[in-house]
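The complex appears here minus one protein chain, its other protein chains still in place.
Now for chain A:
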Amino acid sequence: MGFGTWASPHDAGLSAPPGLYLSGTAKIGETLIFGPVIFEALPGQWTCLLGPSGVGKSTLLRLFAGLGEAVTLDGTFGGKDGTSLSNCVALMAQEDLLMPWLDLRQNVTLGARIRGTRPDFAKAETLLARVGLEAHIHKRPSELSGGQRQRVALARTLMEDRPVVLLDEPFSALDARTRAEMQDLAAETLAGRTVLHVTHDPGEAARLGHQILVMTETGITDIPAPATSIPRMYDSTETLDLQGQLHRLLMERR
């Protein structure tokens, strides 16, 4: 946890995470994917990008992940104030993407190993304990449930310890109870980082977004979210009202 590096969220004061910025039109070949749009994610905040399938949410996220080589963006994107995003992004996808032949500890430390640095197993165990899997560190992914596997993926994301975390519908394949638990856990463990969370679930956006952006065929709309802390309770009036409002927007804007 050297000075100037992005350490755990508790040390968030050490180095401020960057905000994200994108403006322009994205195409793959001749096909329009989205745009023109202006997108901004606030530094150190949880931004939900809510929209139906096929409006280019994932493409936008993939640009920030550095996975957009197939995409032609007529415009600019990157860290706000021109910060480079290389090596400061972690990605968590809908699939857990765990290696079936590695145990949980090895899976969580995969990043260090493929970069050729020494894996910190002690930290991996601490993080696995933090997501409630301390009893399973030597198990393989196949021995776990879908929810548990997504917890491992979260631990792996935390292990990467990046200031920007990109979540590409990571909870959408989980059942309602497991999903709510994962939302709580993710909100707690990722606090202080710049989170871009792509989702198609208005309920999820209402629970988690400090900032909620609704993306439809007509562009991106910033929906004011309550200034309350996240995760918001799934059954509070505030959350349910917001969920309804977001749902209506999704139905109307096309």
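What we mean here is this: a residue touches a chain if its C-beta (ideal position, glycine included) is under 8 Å from a C-beta of that chain, and two chains touch if they have at least 3 such contacts; residues count from 1.
Throughout what follows, contacts and distances are computed from a predicted model.
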item	value
Chain excluded from display, named as in UniProt, from "Putative hydroxymethylpyrimidine transport system permease protein", "Glutamyl-tRNA(Gln) amidotransferase subunit A", "protein-glutamate methylesterase" or "Protein-methionine-sulfoxide reductase catalytic subunit MsrP"	"Putative hydroxymethylpyrimidine transport system permease protein"
Hidden partner chain, touching residue among A:93, A:173, A:223 or A:249	A:93
Option touching the unshown chain, where A:73, A:110 or A:131 are the choices	A:110
In chain A, positions touching the absent partner	65-67, 87, 89-91, 93, 95, 97, 99-101, 110-111, 113-116, 140, 142, 160
